[in-house]
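One protein chain omitted, others in place.
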Amino acid sequence: MEVLLFGIAKDIVGESLIQFSESEKVPTSVSELKQMISETYPEFGKLSSLAVAVNSEYARDDVPLDRNDEIAIIPPVSGG
Amino acid sequence: MEVLLFGIAKDIVGESLIQFSESEKVPTSVSELKQMISETYPEFGKLSSLAVAVNSEYARDDVPLDRNDEIAIIPPVSGG
Amino acid sequence: MSEKIVEIVDKIDTSQVFTELSDAHSGGICVFVGTVREFTQNEKVMSLEFEAYQKMALKEMDKIASDAKEKWKLNKVIIRHAVGLKKVEAPVVVVGASSAHRDACFEACRYLIDTLKETVPIWKKELFENKTVWVSAHP
Partner (left out) sequence: MSEKIVEIVDKIDTSQVFTELSDAHSGGICVFVGTVREFTQNEKVMSLEFEAYQKMALKEMDKIASDAKEKWKLNKVIIRHAVGLKKVEAPVVVVGASSAHRDACFEACRYLIDTLKETVPIWKKELFENKTVWVSAHP
């Protein structure tokens, strides 16, 4: 499973991608993913908001995650 | 005294200017001018509104008129 | 570049307006362009003809631009109107403003066009196939 990172999320992790190997425990829902990354990288807890996109759509906390989904961390947007 | 005409006012009078000769009675105020032209050209009475500008500023009915003023009839505007 | 552009022209060029309103202190530019619409109340318009009392129109446009700059914190303001015969799709008026934040330029832009339509001595004649009509002349 891969998780795409953008903006400040990329800076916090220091990579543009989080990779979960076959042997690792993978998050099974959006809320679990948020919890896991916030534990590993406490800086996420300081952001104004934290969203997750699944297959390039905003996903609520209860959305399940599959290995083949395109998953992305969406820190507070600031376009325009 | 000359009175400039624009838009439909020009069409009503059939000229781009009303000229009052030296010998003629000239209007001494905006309201008198409005009354005089409405009597001579009843079509003015059918317009949505009728304004007069003196020296290129909108002028209220009680503004006096002088021979040297630049006077204009302002039919309903429709720019933009 | 001037902070206030007020002009009556024969032909409007929309390609430079954002460059004209741009400046280092602005984060937003809002521009409205009025164009000739093909149909008015289901009647096909051939063209529009605009006539201006040029001297007074420029004075009134300048007042509107100044009033907008007093009401909102604007960096640059433009009011440009065309005169003469205009075909369908042709731009006939451009109003716009730039400001640090977008609220001001949006509100000012709306004010500019609304007030222009109320006070500026410019007249529009619609040319249909079989008649011509001075817009707004009659109730």
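We call the chains A, B and C, going by the order they appear; numbering starts again at 1 in every chain.
Basically, contacts are C-beta pairs under 8 Å (C-beta built on N, C-alpha and C of every residue); 3 or more make two chains touch, one makes a residue touch a chain.
Every value quoted in this text rests on a predicted model; they were computed, and no experiment measured them.
In the whole complex the chain that is left out makes contact with A, C.
One chain is missing from the display, and on chain C it is touched by residues 14-19, 22-39, 88-89, 91, 98, 100, 102, 105-106, 109-110, 113.
Contact between chain A and the absent chain runs through residues 4, 6-8, 11, 46-48, 53, 56-58, 70, 72, 74-80.
The rule we apply is simple: only the chains that are shown with their structure count from here on.
Averaged Cα coordinates give chain A a centre that lies 73 Å from the centre of chain B.
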